[in-house]
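Every protein chain except one is present and positioned as in the full complex.
Showing subunit A:
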């Protein structure tokens, strides 16, 4: 288990370096998050990448209909849930309940997903 409470990083004006250190912390299992915002940032960016990737995959398969939308939410929420409960093992109560973590950046991720899905689907299958 890694316990390195490193310097407190401000969420404002994040530079590339901050991103790198955030990534290093994000892939460390059970990292002790000293700054709650940092963990939520990780969840946020993870969601954005996931939205984009899922959109591209759905467009490539191609997935059609509302099942695609529903499946996106299921996969997205499930991965975030597994990440924070099994991989990072954070106490969700510290963040104001599971819903706070689960809805972090969900809508933005959903719109990125839709854009990627629609564009790839139209490019390949119309």
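Details
Note that in this section contacts are C-beta pairs under 8 Å (C-beta built on N, C-alpha and C of every residue); 3 or more make two chains touch, one makes a residue touch a chain; residues count from 1.
In this text, contacts and distances are computed from a predicted model.
Choosing from "Replication factor C subunit 3", "Calcium load-activated calcium channel", "Nuclear pore complex protein NUP43" or "Rab3 GTPase-activating protein catalytic subunit", the protein name stored in UniProt for the chain missing from the display reads "Calcium load-activated calcium channel". Remark: the omitted chain is touched by one listed residue; of A:53, A:82 or A:118 this is A:118.
Panel shows subunit A; residues 11-14, 37, 40, 44, 48, 51, 58-59, 62-66, 68-69, 96, 107-109, 111-112, 114-115, 117-119, 121-123, 125-126 of it touch the chain omitted from the view.
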